[in-house]
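Got a structure for you, questions after.
A single protein chain has been omitted from the complex, and every remaining protein chain is retained in its original position.
Then we have chain A:
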Amino acid sequence: MGIVAIDKDAIQKMKPPVVHRGAIGWLKENLFNGVFNSILTLVFLAFLLKFVPPFIKWAFIDSVWFTTGAECKECPGACWSVVLKNLRFVIFGFYPHDLHWRPFGAMLLLFTLLFFSYHKRFWSKKLGYAWMIGLVAMGILMKGGIFWLTPVDSMKWGGLPLTLLLSVFGLAAAYPLGVILALGRDSHMPMIRYLSIGYIELIRGVPLISLLFMSSIIFPLFLPEGVTINKILRAQVAIILFTAAYVAEVVRGGLQGMSGGQYEAADALGLNYYQTMRLVILPQALKIVIPPTLSVLISAFKDTSLVVIIALYDFLLTSKTVIQHPEWNGFSTEMYLFVALMYFLGCFSMSNFSRKLEQELDTDKRS
């Protein structure tokens, strides 16, 4: 071992590491470290100053909230009245006015279930059953016809409940189908594998609106004479078929992430294929793909807006209808900002949830 000379004076003079910085220190480190970054900061600050204050002035200071369309036209700021005055139509569409409490109740039920599903500590079989009962109850609330509820023709469903129903039922039905397709794609039986691959690639290769067109103009031809299925259900089928292909690819990723040892261990225990899948492989595979599954859900939620193209009055189309009304013509910015905010809140909370889950579920983290 060599001898190292230690400069004791230098050690004495060394400053302790900085553990706490003031505001100026923070600014120096994060905004003005180096010439290039300082210029960038100044450019972006100028940009923000140019656009943010006028926007705030337009959206809040000069805005009107509870006026008629005519008064809005004279106002220099945003006309949020277009949203507030038409809120009930935007949210519930053509659902009979005095029965609005029913779709409202269905949405409330959905949000309650979502709230409990948000916290992992509530996850149990009971929650699963609650979801099943809840979905049925939502359907009954919307449709009516039993328990003294007046029936409401599903052609009158619209607005936010329609958007939520299409996405929630879409995923609920697409998920098992997707798992089956993924297992099929992973299967050793060639015919089943090719059928699954064919289905998945076919659906993933075409845009959703081609399937929606198919649902609106070709499905009726597929059915035997005299049998008709209403448009919403047909669109729902198209969304399920579409989402299932994406779920299948996500689940396949999870299946590929399983090590061969898991299958061998199951074989060693003498489990057959169904037991292996149900007890060993799927629980693990599905767990690792929960975050990507949620991103499929987010896209499914956003994609339901495409039913506008086949003229279903979902949340987006009810708002579009309002601004086409002569009284409210010209306020589409306000209306679309509101709709965008609603979609953003929905999707953003889902993606936050997925990030949170990813951390919580990472149980075999080694680092």
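Methods note: a residue touches a chain if its C-beta (ideal position, glycine included) is under 8 Å from a C-beta of that chain, and two chains touch if they have at least 3 such contacts; residues count from 1.
One rule holds for everything that comes next: contacts and distances are computed from a predicted model.
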Name per UniProt, for the chain absent here [options: "General L-amino acid ABC transport system, permease protein AapQ", "Cytochrome C", "Transketolase, central region" or "Heme exporter protein B"]: "General L-amino acid ABC transport system, permease protein AapQ"
Touch with the omitted chain, as defined above, among A:195, A:237 or A:357: A:195
Hidden-chain contact residue, picked from the options A:132, A:172, A:265 or A:340: A:340
Omitted-chain contact residue, chosen from A:40, A:61 or A:155: A:40
Absent-chain interface as seen on chain A, which is shown: 30-31, 33, 37, 40-41, 44-45, 188-192, 195, 202, 204-210, 213-214, 217-218, 220-225, 298, 302-303, 305-306, 308-309, 316, 320, 323, 330, 332-333, 336, 339-340, 343-344, 346-348, 351
